[in-house]
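The following block contains the structure, expressed as structure tokens.
The other protein chains are all here in position, but one chain of the complex has been omitted.
Going in written order, the chains are labelled A and B, and every chain counts its residues from 1.
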Amino acid sequence: MDAIFLQILNGLDKGAAYALIALGLTLVFGTLGIVNFAHGALFMLGAFCAVSFNKLLTISTKVEDKTVTLFKAYKEKPYLEIWFPDAGPVLIDFAIPLSILLAIPVMIFIGYAMERGLIKHFYKRPHAEQILVTFGLAIVIQEVIKAYFGANPIPQTAPDILAGSASVGSWIGLGESVVYPWWRLVYLVFSGVIIFGVFAFLQFTTYGMVVRAGMRDRETVGLLGINIEKRFTIVFAIATVVAGLAGVMYTPVLPPDYHMGMDFLVLSFVVVVVGGMGSLGGAVLAGFLLGIVQSFASMTEVKAILPGIDQIIIYLVAVVILLTLPRGLMGRAGVMDD
Amino acid sequence: MTKDNRFDFSRRGLLKASAATGIVAATPSIFMRNAWAENFRNNPGDAGEVKLGFNVPQTGPYSEEGKDELRAFQLAVKHLNGEGDGGMLNTFKPSSLKGNGILGKKVTYATGDTQTKSDAARASAKRMIEKEKVLMISGGSSSGVAVAVQSLCQEEGIIFMAGLTHSNDTTGKDKRRYGFRHFFNAYMSGRALGPVLDKEYGKERRAYHLTADYNWGWTQEESMKNTTEELGWQTANTVKTPVGAGDFSQYITPVLNSGADVLILNHYGKDMINSLTQAVQFGLRDKQVNGKNFEIVVPLFSRLMAQGAGSAIKGILGSTNWNWSLQDDGSQAFVKSFGAEYGAPPSMAAHTCYVQTLLYANACEMAGTFYPPEVIKSLEGFKFDGMGNGPTEYRAEDHQCFKDVLVVRGNENPTSQFDLLKVVEQTPRSQVEYDWKIFGGELGPYKV
Partner (left out) sequence: MMNFTLNDTTRFLLFAAVILTMPIWLIPLGGGYPDLMQKFAIYGIFAIGFNILFGLTGYLSFGHAAFLGVGSYAAVWSFKLFTMNVIPAVLFGVLFAGLLAFIIGFLSLRRSGIYFSILTLAFAQMSYNLAYSVLTPVTYGETGLQLSQQDPRLIDNLFIEEVSTGLPSTTLFGIKMSGYSGFYFCAVILILCFFISMRIFRSPFGLMLKGIKSNQNRMKYTGLNTRPYMLTAFVISGMYAGLAGSLLAVTDPLAGAERMQWTASGEVVLMTILGGVGTLVGPMLGAGLIKYFENIFSGFDNNVLTNAFSFLPDSVAEVVVPVVGLFVGGGWHLTLGILFVVIVIYLPGGIVEGLSRLMAMLRKRERPVNGNMKPQDQPGE
């Protein structure tokens, strides 16, 4: 029972990450009709916003390190800690949540620049060319990050008060031994808020209504005298921000490196397609579904019966769903069918 | 392998040229030594330079390690050519190196990108052999690549001095006559960790293994399992995890209530960083099980990789081939010249690559020729000292180096940003030696 409960939590947590990435991807798919292979790179850029913010906070003086005798080495002491002995360390401790403040404007700018500078020229181009150009862009982004930050993962720590584990077991009466890290719970709540926010934006604002209308029939909306192009730019920026924030918050779980976007790219495409093209709800549902299925498939009891099942489970589920439901879980007819 | 069907006119030219030199040459002994040495792949002949090939990961997850390896190679080349402060050339014994290149020829090099993929690594190695005409290939940061390039080198008749490769297979099942490994292996990690685990954690323990699901992971798990069970530990479970899983939470939560009190992470690289970070996040280090502190062990530790796990490595035991904090003359000389050149201490990958290059050069000097079978013979059974791990021997039967292995612990209070690992024990060589027959495999012929 405990094990199953924990695996559900794991699945939800994993699913939250998948859903967040897939949400932005499907938003861009559904509204703009763009196959964005650079979406993983945006997720990675978000994570590196956190890294940069951390670096910014810890700009340091170099003090010669006397403990290293064989060659000249330097120690770093952050200015913040020198100037503000009390507040400085606290600020640095909260670098990850605070870096959201940096990530939002940065990601909006990146999204805006990318859409205006490149993506907009590809709306009417074939998907193959969209793939090539966004893939090329993803490589360029990755390599730039690698050239600056190096290839190794850079550890990021959650704030001290969120470092330990919560005894979730005692909350629901499963006993003290059932614990779960605070940060993962925070991530779960955070992604819930973001997902809800995006849905509310599309569902309850006039702005969102226009965008939804644009998803259905772009031409008619254009004929009504609405500047749909401008709205699409904003949609792209929103997708970028969602990906970026997913990246920021994921850094304590997965030390970021330049390649983390590529690692998530294939998976997020699978999630989007399983959810059904053009369906936001489908993407979220598929994200959580695949996360939970993957967690359960990794249990020793399951692996004993089907060795190696955890290696392929996501793809297997994707195949089964796509073969039984022609348009994924909640796909609409006519979106990227051909 | 001499390729009769290659359009290799230059070799014929070289043959003539060197035959002519032979007639002119006054000392018959030199002539005799070179007589059988004429006909081999990429014979430098009368050229004033020899080229070595450094095949390291420059893209992909191990590219930082590859970069460090490349730095070490460049330093080794400098030292061989008599530039710089000479590094380990001054401490290496018995050395035939003179600081004037190899056999009087200036050393140059070519580099390539393995991408940590066997196909790409072989393509890159082939370019070096076919186009750059290198005499020796070294480098690499994974066993898959090492095994693939090693077998290619055997076919091509080029010596391969393996870089970082930790699988038993490299000098076991897949060993080759033309391949040499200075690095230690999974079996030795297990043997070296055994006594320390006994001393630190006692005999009454239950171990839970998480293992990367590929060849290296399995051999690592097997040797750790054997070692710990010899100590009297029980094995609670062994679970295979997909390579590159990223999030390991679904494998870590079952550990919490499994009754195990030690978690052994048979992971390397990004898998190690992620699984260790997450295991610590799940509070495993703060746990008490069976009245004992819960412990995590990472059998193969690398400083470069440990950086990625940040504070999660504190107090974690593991083994490593070499660490820059060693106090012997060889290590100090190397750290000094590496640090002066690049402003950071060398990693263990850099160390093994540097040493391998020097050993190859020295073997050529000892053999008095570049002719691979003779070079191989002088490397086989070669005993040396002053390279950082105490007295070392290249065992002739499987081309594996035997030397002391370091057991390290993640530093609780690092004094500098490089001071991540603390040497707990230098396990003597006798403890990690094993019968070469246990892993099978065949070296193959000297002449190809």
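Operating definition for what follows: contacts are C-beta pairs under 8 Å (C-beta built on N, C-alpha and C of every residue); 3 or more make two chains touch, one makes a residue touch a chain.
Small disclaimer: the values here were computed from a predicted structure and weren't measured.
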Which displayed chains does the hidden chain touch? A, B
Checked against the full complex, the residue among A:Ala22, A:Leu80, A:Ala103 or A:Val133 that touches the missing chain is A:Val133
For the chain that's not shown, point to the residue among B:Ser118, B:Gln220, B:Ser325 or B:Ser378 touching it. B:Ser118
By the contact criterion defined above, which parts of chain B meet the unshown chain? Give residue numbers in ascending order. 1, 3, 5-7, 58-59, 63, 66-67, 70, 74, 108-113, 117-120, 122-124, 126-128, 130-132, 142-144, 147-148, 151-152, 154-155, 167, 169, 174, 213-216, 240, 242-243, 442, 444-445, 448
In chain A, positions touching the absent partner: 35, 118, 121, 125-129, 131-133, 135-140, 142-144, 147, 266, 269-270, 273-274, 277, 307-308, 311-312, 315-316, 318-319, 322-323, 326-328, 336-338
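Rule of thumb we're sticking to: only the chains that are shown with their structure count from here on.
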So, what's the distance in Å between the C-alpha centres of chain B and chain A? 37
Footprint of chain A on chain B - complex, ascending: 60-64, 67, 213, 237, 239-242, 244, 246-247, 249-251, 253-254, 256-257, 270, 273-274, 277-278, 281-283, 286, 304-305, 307-312, 332, 335-336, 338-340, 343-345, 415-419
In their shared complex, at which residues does chain A touch chain B? 2-3, 6-7, 9-11, 13-14, 17, 65, 67-68, 70-73, 75-76, 146, 150-157, 163-165, 177-181, 183-184, 252-255, 257, 259-260, 263-264, 294-295, 298-300, 303, 308, 310-311
